[in-house]
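Encoded as structure tokens, the structure appears first; notes follow it.
A single protein chain has been omitted; all remaining protein chains appear in their positions.
Per-chain numbering from 1; labels A and B assigned in written order.
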Amino acid sequence: MKAIFFLISLSTLILFFTSCKKNKQNILVSHIVAEPDDMHPTNGASATRAEIQLYTHMSLLRLDYKTGNLLPCLAKSLPLVSTDGLSYTYELKEEAVWDDKTPVTGKDIAFTTKASKCLLTNNQAVKSYWDNIKEITLDEKNPKKFTVIMKRPYILNTWFWTDFPIIEEACYDTKKTLSNYTYSQLIDSTFLKTKQDITLWANEFNSPKRYTDPAFISGAGPYKIIKWDKGVSLILEKKKDHWTESCHENWYCQANPDKIIFKLNSNNASTLLELKNNLIDISTQVDFSTFLELSKDENFTKNYVTKLANTYNYTYVCMNMKPDGQTHKKIFTDVVVRRAMAMLTPYDQLNKTIYENNVKRMVGPVSPSKAEFNTDLKLIEYNLEKASQLLTQAGWADTDNDGILDKIIDGEKVKLEFDINFMNTQKQWEDIAKQLAESMQKAKIFARLNPLDYSGFVNACLQHNFDMSIGAWQGSAQPEDFSQLWSTTSWNNNGLNFPGFGNAQADALIDSMNVCVNEPKRILLSKQFQKLVYDEQPYIFMFAQMRRVIVNKKWDNLEVYSEYPGVLLNTLKLK
Amino acid sequence: MNSITTYLSITKTGHKNRALRIALKTLFIFIVIALLAPLLANDRPLVCKHKNTWMFPAFSLNNNHIISSSEIINYNMGKEWKLISLDFVLFPPCAYSPTSIDAENAPGKSPFDEQFITYKNESTHSLPLKFRHWLGTTQNGNDVLSNMVYGARIAICIGIFSMLIASVIGICLGASAGFFQNDQLKTGPVSLILNGLALFMIWFYGMYVRSEAWVNSLNSGGLLLIINIIATLLISIITLMLFHKLGKWIEQKTGLRQNIRFPLDTVISRIIEVLNSIPALLLIIAVSAIAKPSYTLLIIIIGFLSWTSIARLARAEFLKAKQLDYVTSCRAIGMSHFKIMQKQILPNVLPVLLVQIVFGMGSAVLAEASLSFIGIGVPLNSASWGNLLNEGRDHFSSWWLVVFPGLCIFVLIFAYNTIAKQLGKTSAAIEMKEIEKE
Partner (left out) sequence: MLEYVAKRLLWFIPTLFVITLIGFTLLVNSPGDPLDLLVSSLNSRQGTNGNDLEQQKTHWRKQLGLDLPLFYISISQLSEPDTLYKLYDQQALKTYKALLNQTGNAQAINAFRDALYKSKQLFNRELQVVKKDSAQALRYMESSHVILANLNVLTLQTNPEKNQVSIQTILSHSSNYSSPFIEQIKLLQTAFQTLKNNHTVYKNYIPKLIWHGTANRYHRWLFGSSYSKGVIRGDFGISYIKKEPVMAIIKHKIIWSLFFSVLSIILAYAISIPIGIAMARRPHSKGSKLTELLLFMMYSLPSFFVGVLLLMLFANPDVISIFPPSGIKPIEGYPDGASLLGKFLESLPYMILPLVCYTYSSLAFISRLTQTAVSQQLSLDYIKTAKAKGLSNHAIIWKHAFKNSLLPLITVFSSIFPAIIGGSVIIESIFTIPGMGLETVRAIIAKDYPIVIAVITLSSLLTMLSYLIADVLYAWVDPRIRYKK
């Protein structure tokens, strides 16, 4: 027994010594809730990866987070556009070089585009983003100059470069295989079958080391990945004498912390404790309730800044407007029922219990902070009586007196009961679903909770295999392209138009908006479109999401933006 | 049955054994709470009087009460019950249902915080004592006490019903393994083949052809699943018996009486070994992630996984009892195997088995609580202690979400374990070492 006692006291002693060490290095610890699936520059899709690549990679153009406009990054300036709006000529910065001091040239840009679009590379998720590119031609005299030819005019023809990390040809294609082929050859599947060397290159490009091994991941950004401890952390280190050291005016050139550590913690409770223990410097992803709890804690706010920031993101409850009637009953085909559902949503109660009255309601798919937001639309308020009236008007009545409304649809008695789908990863959605279900019960509607894993949830939505589904969309400062979420083709192709919204008028509006270069005119069209969505009520638009920013006060120069990721880590300075 | 009654009378009087008495009393309280949950914690009043009609909403299975054609009282009005004016009303001790939301006292009021209510005339008052959230509220504004009361129901049900399944399987298999061993179960070739055929038919017609029905009932998870299982089991047993009898009859007619020894003990021991080696919690999680989570399914899975310890004990006890005099004499007078097992041995070994069963109830409660704590394999919208703890873990300042359900789980498991341990002492028939060896 004595030995044990001795052991315990010894270990406590050691413990005190080790925990006394204070951290005053120029190291920024940033909290992430989900690890990136991989760090491949072009073959990946996770959001965390995109955030990390802001610092490790460079793009042709970047977003100016302050103004919401485009900012030239590797490019000298914004492109020269031809009069037909189809060819864009770029010139790269003279000083832009790779890690081996070779200049960034048009060849690298061409290579990146080819690699992303080549049918053999493993990036199904993003290929369609560059669909509009027709060809890239290099300037023979000036290696820093090139022209991109697009298939059709489109409002986002320059914007897509902002999240398109440029990679080095010499590093990812040592044999320069792709330079022998043109862009259009690489997207021709029959041509590819005949060329063995492209397959060889693609196999190397798709190999696991390119996804995870820091030694094989490189970009032109001021930071590089030095260590990735899976499931624990990912560490970035500032590159020595990087070409951006001379320029400091733009955010993407800055590199203030020596190291940035992305620390994974997907558990709310232990994140809260880590923050309280000063172990994390910055977090923008904590749970809302954790944030509120921390911001009320005076001990905590002595050391930390807690701030809520606007975003373009919003939560919604989506209703299946075009169910097959077989696996899912035709409950929400009627716009009156959908409107009644919107009136049965206890917005104020949700805002109070989940967000403590810190979020604002959404009227439609466009964030109120944007110029194209339609101010004429009125918020739909919670109203049990009105909703019941609407339901009666739509023919729903409790004929069998079992406490659930019913109606004869297609000769069959259908009860007003359905599943609410939501993702099992976030408590917030579970809470919304619970409260929705409780509120529906008061109007004699029976809603079941159906938590699903990520892929199950997404597949159910894509294949229209749901009744009601809770989700959130991430928005951006870019001009709105409604085609993904609201066009009928997107429903037909099992795209992101989950509810099956759409009619001829809406489709025509979307099409004309997407090619409209005249901004005031486009805004007018956009407002019209928002009215259409409002009248059809495919979603119950819930709340504009707020970004929960928590930053340790030892870091200076904090600016919070609406755009993801909210805070640019490389611009933070140690006090 | 004689020994059981004497056994129970020992435990009942049990004047010497205070621990056992306390534990039994605790368990009894939990069971009473579980049984009376809807009357102890409910939004709906127990009795109320409105426009000269007496109503008993808490007792009613309906959702409506029709007073007149123009006025229908919706029993599911939640918090509204506390706001409308009634001539007479009597609420349950805890005036909230586990799912009902009291948004005014959300998020997370502690038991000592001031709680409020806003009446129809928009005046806000401090919450009267009869409506108070005695153990606080959750983030959503659910009453914790009410959730605890209903949680007792789930915990008790899980423990008792899963162990019911486990003990039926465990005793049947363990007893026959111990009694017949490897050399006592003899059958003729014809009945062996016919039994095999019957098993095949049960699988083919009972499971395979009806796979659609099975999937549906598995996903519905409720009564349908139980009915399906019981019906299938009954038909299977009848088929097996019929085929067995037929085999016997043919053997008698044809005189094919070569006896084949069936190595029952080895087979069952191997099954136990395999099942024991599978990590139970993980398997429960994996299986319940395949089907839609429901408590019925959880009970069945826990039952089907935890019979092994009972079977091992039963096997050892039957093995021992078989060599005793009274069994040998029963055999001598030509009693059938089944009768000896059922009427003679079982009553004598049941007390020993009970120890294991009660221990098992404790672990079943623990398994359910662990699952709901990590939030996998249990229905979400249900009041269970583990669910509360899970929420408490996310909100560290809400200590009441951790402490109360945690203590409840502890007390119930401790009660089960104490009962089991004291029963073991009382019957004095169980020695840990021997079980370990067998």
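In this section, a residue touches a chain if its C-beta (ideal position, glycine included) is under 8 Å from a C-beta of that chain, and two chains touch if they have at least 3 such contacts.
Values in this document were obtained by computation on a predicted structure and should not be read as measured data.
Counted over the whole complex, the shown chains touched by the missing one are A, B. One of B:54, B:249 or B:399 touches the chain omitted from the figure, and that residue is B:399. Listed residues A:50, A:119, A:156 or A:305: the one in touch with the omitted chain is A:119. Within the complete assembly, A:424 is the residue of A:87, A:182, A:424 or A:478 that touches the hidden chain. Of the residues in chain B, those that touch the hidden partner chain are 200, 204-205, 208-209, 211-212, 215, 270, 273-274, 276-279, 281-283, 285-287, 289-290, 362, 366, 369-370, 373-374, 376, 389, 392-393, 396-397, 399, 402, 406, 409-410, 413-414, 417-418, 421, 431-433, 436.
Against the chain not displayed here, chain A makes contact via residues 1, 4, 11, 14-16, 18-19, 23, 25, 27, 29, 37-38, 45, 119, 124-129, 131, 189, 208, 211-212, 227, 229-233, 235, 259, 261, 263, 265, 267, 269-271, 273-274, 276-277, 279, 297, 299, 322, 324-327, 424-425, 453-456, 458-459, 462-463, 465, 484, 488, 490, 492-496, 503-504, 507-508, 511.
The definition used in the following text is that only the chains that are shown with their structure count from here on.
One inter-chain figure worth recording: chain A and chain B are separated by 44 Å, centre to centre, where each centre is the mean of the chain's CA atoms.
Touching chain B in their complex are the following residues of chain A: 268-269, 272-273, 287, 289-290, 293, 346, 348-349, 352-354, 356, 398, 401-404, 424, 427, 430-431, 434-435, 437-438, 441-442, 444, 449, 451.
Listed in rising order, the residues of chain B touching chain A in the complex are 62-64, 66, 74-78, 80, 99-101, 103, 106-107, 139-141, 375, 379-381, 391, 393-397.
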